[in-house]
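Sharing a structure here in structure tokens format.
What you see is the complex with one protein chain gone and the rest in place.
The block that comes next holds chain A.
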Amino acid sequence: MHKVRGFIAKRGTISLIGSLVSIIVGLLLGLLLLLYFNPTYALGGFVKILTTGFGSPEKFAKVLYQAAPLILTGLSVGLAFKTGLFNIGATGQYTVGAFVALVLGIQFQMPWYIGLIGAAAGGAVWGFFPGICKALFNVNEVITSIMFNWIGLFMTNLCFANMPKMLANYWGATNADRTANLTRANRSAVIPKMGLDGLFNSNYMNISIFIAVLMAVAVYIVMQKTTFGYELKACGYNRDASTYAGINAKKNIVLSMVIAGALAGLAGGIYYLSGTAQYTIVKSLLAMGFNGIPVALLATSNPVGIIFSGMFVSYIQVGGDSLQPEFAKEIIDIIIAAIIYLSAFALLIRGLISKWISKKEREEGEQ
């Protein structure tokens, strides 16, 4: 009994339990919705959500393909969380990253790695603005990020619409509402597949998942093993105390947002340089950036945990795509939204568990 409690009492375990509870309740809500809207297909649909991702190598390749940008945007949101900032601007940074990557790849015919570096730089610039506004003018980073999401989106659309070489119709296609297919415009800008596409029998497979995992490990090392990471976290726990301890809190806020922006920008680069995705000019924000928020929350901002939560969110999205046409695939978005909402309850559950354990221990100490 004591051992069990000791295991539960570990903070990581409590977080994991909280996240699992959120996921299970979220999925059950999804099942209820399926049952409500179309009882005959409900159970089959639910099984599809849970099994499609592992059903075949192609589907699993799709899971990994979507997981890579999700992990990176999750890291972006998570890193900002650790510094006490809420980076709701990941979607804007993601868009700007995609923009820079595609311009370097198509307009300037650069290879893929230059595109990715450019994407990270673009995202970093988009993270810098909210950071500097917070540090110098104490403007709430949530508000600034929301403004910059839309500025980034409209600017990207405006620029693409005015760069004829970027659009698909310049390269032989008929549509002008999206960017060119990279396999036609510049093969060297496509992220290499290293034979993985043959292994998984899927065009979606490339090395991007390894880049994402590598970045997660890098963020983990920086946050856990370096002075810089310690300073970032200290600012997150208590800004005034860290300033008192001689840490330059303003510098850390800006740096944290810049790195978070770079990660989200990289995500945009990785997704759109895959060769299978084309940027479509629409007036709504890209969901990939917002989905970094549940990824970070489920992993309680732990970089290694984000690898798994990113895979999970991607997994149920692939499952959700297979729900059509019996159900709208947006049921998955409802499940994800419920999971974010429930993570608030998860915090409450975590608090209750730790309280229960410390109470038990006190009682035992008295005996």
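Basically, contacts are C-beta pairs under 8 Å (C-beta built on N, C-alpha and C of every residue); 3 or more make two chains touch, one makes a residue touch a chain; residues count from 1.
Criterion: contacts and distances are computed from a predicted model.
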| item | value |
| --- | --- |
| Hidden subunit of the complex - UniProt protein name among "Alpha/beta hydrolase", "Heme ABC exporter ATP-binding protein CcmA", "Nucleoside ABC transporter membrane protein" or "Aspartyl/glutamyl-tRNA(Asn/Gln) amidotransferase subunit C" | "Nucleoside ABC transporter membrane protein" |
| Listed residues A:113, A:150 or A:230, member touching the removed chain | A:150 |
| Which residue of A:27, A:50 or A:340 touches the chain not shown here | A:340 |
| Touch with the omitted chain, as defined above, among A:35, A:50 or A:142 | A:142 |
| Footprint left on chain A by the chain that the document does not show | 33, 37, 86, 88, 129, 133, 137-140, 142-144, 146-151, 154-155, 157-158, 161-162, 281, 283-285, 290, 293, 297, 325, 327-328, 330-334, 336-338, 340-341, 343-345, 347-348 |
